[in-house]
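Here the complex is missing one protein chain, while the rest keep their positions.
We call the chains A and B, going by the order they appear; numbering starts again at 1 in every chain.
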Amino acid sequence: MSKTTMTRRGVLKTGAVAGAGVALPTIFTASSAAAYTNEPTGSSVTLGFNVPQTGPYADEGADELRAYELAVEHLNGGGDGGMMNTFSSKALSGNGILGKKVEFVTGDTQTKSDAARASAKSMIEKDGAVMITGGSSSGVAIAVQGLCQEAGVIFMAGLTHSNDTTGKDKKANGFRHFFNGYMSGAALAPVLKNLYGTDRNAYHLTADYTWGWTQEESIAAATEAMGWKTVNKVRTPLAATDFSSYIAPVLNSGADVLVLNHYGGNMVNSLTNAVQFGLRDKVVNGKNFEIVVPLYSRLMAKGAGENVKGIHGSTNWHWSLQDDASKAFVKSFGTKYGFPPSQAAHTVYCQTLLYADACERAGTFNPCGVVEALEGFEFDGLGNGPTLYRAEDHQCFKDVLVVRGKENPTSEFDLLEVVEVTPAAQVTYAPDHPMFAGGNLGTCNPGA
Amino acid sequence: MLGLNKKDTSLMIVVAILALFAPFILNPFPEGSAMAQFNAGYPDLMQRFVIFGIFAIGFNILFGLTGYLSFGHAAFLGIGSYSVVWMYKLLDYNVIWGLPLAIITSGLFALLIGYVSLRRSGIYFSILTLAFAQMSFNLAYSVLTPITNGETGLQVYTDDAQVLLGANEATSPHLFGIVMNSSAKLDLGPWSFTFNNGYYFCAIILLLVFYLAIRIFRSPFGMMLRAIKSNQTRLNYTGLNPRPYALAAFVISGMYAGLAGGLMAAMDPLAGAERMQWTASGEVVLMTILGGTGTLIGPVLGAGFIKYFENIFSKINDNILHQWFAFLPDGLEDFVVFIIHPFIGKGWHLTLGILFMLVVIFLPGGLVEGGQRIKRALSRKKDADAAKTEPAE
């Protein structure tokens, strides 16, 4: 060991001496010389795509990565332009961002806050990324958002559904396009009321960590407001794979609706187990027993197979939407990869475009300029209808989709059908709503 | 020197040189060159090398010397991190409050867990430590959220007490005003080297604890620990009770882990519960075995090896591969990229798994044995050279 490094050092020394000769005088730059962290000085700008590449969310991460690559291609003027053509802001012209070619680095969050921060740090410290984006869980999003605030770069959140991301953990440098638990509740409640009536008893099974709790709180509040009773809220361990012992007592509890506040592998297993127990064939209190999965994702629905049929939930976006923007995105993604994009892919594609556009409009990559350009920004043409990036909490307010597992899918991608598009006004809440209270946006940090 | 024999002194000097010149050693490739992808000389990774090195050195004091295989050391790592972040929240960002506390709390927990677990030996001991650590992790992730902030990880909020926070004080971890995350950059032609305060802070602590580890290895106490490993029954017959010694080793290694955890929070003010999961405990076991159990430098090498692959290989993507092999004809380029593709980016686990197997199959003593073999091969050659050149002198 010592041998090899010694020789390495030897090589290095000669190299360093030669280098010093060329670049006299030797420059000692403190990192505070730049105007802001990682100011791009060359002909290109580097973005950091930090997605889960290993672990249970690896497929979702892979889909995000595909969308990022597509977005970069479009920003640099390649491909068919996708949603750049339908986007209401016309600042982007396909010559990169502010004339600089867009380059990117990728990293693995492993869906762990520590690993995600390590990966984001390496992008900032080593690769000079000026913006970090991606992720597939709220824990990671909040951890990386905090890091970006400290480091002075922009964070464009990927898939994160916890109220906290733009609630108690909101940060000036962080932005979320994805919807949240409150919005899921507000969008689902009226649909559930129409379908199942106002006299229902709900039983919640909730993943025992912060995202699960915020969603449980949101859904329970929304359903109770329309007259449902909450029979029980049961927390299930994150590591649980078999939910039988949590599902078995449901039927005898007097509940006639089961709400599964689970995501990913937890959701696939709990839903599969619930259907296994035959809950859906039962009649309780004279009503058909129903199951609700508030946060749906097509990739996860695929994992649950036939069990999703007829089960309602909400989602940020779905490829079967028929507006021009969604069609343009599905076409451009589908042509390149051969299958339709997931909601995770859609949200990260939008985030990349929104960031690029904000830089163009601000005329700078300086995080403070970008923050100013994005705050209160109203846009359309990205597949969710007219949307507002609210200044108070950096949350996007847009339509939310209520979807249902399709009874007769025509292909392996055709798993969900859109039941209702809940308008943005109905899911909007006050910035100081109690579920989002306690946070402080702070001021933008340009770093350096 | 400093109570070390000649061999240990030279080892200490080598480690000191490696640690202090790491920003150069780990950045051998010029900025912007294709090989720059393999540079590891950026603050975060250098800090991780050193911190996990400390963790593994401590683990090795228990496992390498006494043979007790703890599968729950990550619990102490987490406890150390939480201690430091809580000090940020209550007092201020100066790491001087948190780090001693991290060592003390993890030491206390180690005393408790060690006292109970050391009533058993072998696999029974391993499972007891695993059970304690998994309990800590599961509770920290869920029920203990008010203390640990659960999934999100414990972090500092602007409305925290921070009673000692001065008006002009830095708002990130620092040691009496030396801010951990600030760095100086040295540009030498195409090369660029980063000197980070936090890294040097960790490196100095590494040197201190490495020195301490050498002293423990060479002390009568260390001999006693080795005796536990080689034959506990015989130790019993000689009228010595081995358990207090084993417990002392357990507590010391727990304190090393707590220090490592504290340093993690000192570099980056966030403490995540995953730090306590069994995978994290397993990682330090792998680091130690991979580097060479019972050797002084081995665990540090093992830690560096695993962290390097985790952070460097996971970031190589197809685009980069295409850049590297752009000189090949198109068809061949695609083919080469296709072959390498499963091993990089999202496939870094696969590469690591294969390397684990190769190392353990071909180097039974871990990476240290690899180093020794190279050294032997070189010195044999040198001897031959020396013999040849002698007449000319």
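General remarks:
The rule is simple: a residue touches a chain if its C-beta (ideal position, glycine included) is under 8 Å from a C-beta of that chain, and two chains touch if they have at least 3 such contacts.
The rule is short, and it goes like this: contacts and distances are computed from a predicted model.
One chain of this complex is left out of the view, and of "Acyl carrier protein", "Amino acid/amide ABC transporter membrane protein 1, HAAT family", "Allophanate hydrolase subunit 1" or "Phosphoribosylformylglycinamidine synthase subunit PurQ", the protein name its UniProt record gives is "Amino acid/amide ABC transporter membrane protein 1, HAAT family". In the full complex, the chain left out of view touches A, B.
Among A:Pro249, A:Gly310 or A:Gly363, only A:Pro249 touches the chain left out of the display. The residue from A:Tyr36, A:Tyr57 or A:Trp317 that touches the chain not shown here is A:Tyr57. Chain B residues in contact with the hidden partner, per the touch definition given at the top, are 63, 67, 69, 116, 119-124, 126-128, 130-132, 134-135, 138-139, 142-143, 232, 278, 282, 285-286, 288-290, 293, 342, 347, 349-350, 352-357, 359-361, 364.
Touching residues on chain A toward the chain that is not drawn are 55-59, 62, 208, 232, 234-237, 239, 241-242, 244-246, 248-249, 251-252, 265, 268-269, 272-273, 276-278, 281-282, 284, 299-300, 302-307, 319-320, 330-331, 334-335, 339-340, 410-411, 413-414.
Keep in mind that, in the parts below, only the chains that are shown with their structure count from here on.
Against chain B, in their complex, chain A makes its touches with residues 1-5, 8-9, 11-12, 15-16, 18-20, 22-23, 26-32, 53-54, 58, 61-62, 104-108, 112-115, 117-119, 121-122, 125-126, 137-139, 142-143, 146-147, 150-151, 164, 169, 208-211, 235, 237-239, 438, 440, 442. Note for the complex: chain B touches chain A at residues 14, 18, 21, 24-25, 28, 39, 42-45, 48, 138, 141-143, 145, 149-153, 155, 157-159, 172, 181-191, 194, 264, 268-270, 272, 274-275, 297, 301, 310-311, 314-315, 317, 319, 345-346, 348-349, 367-368, 371, 374-375, 378.
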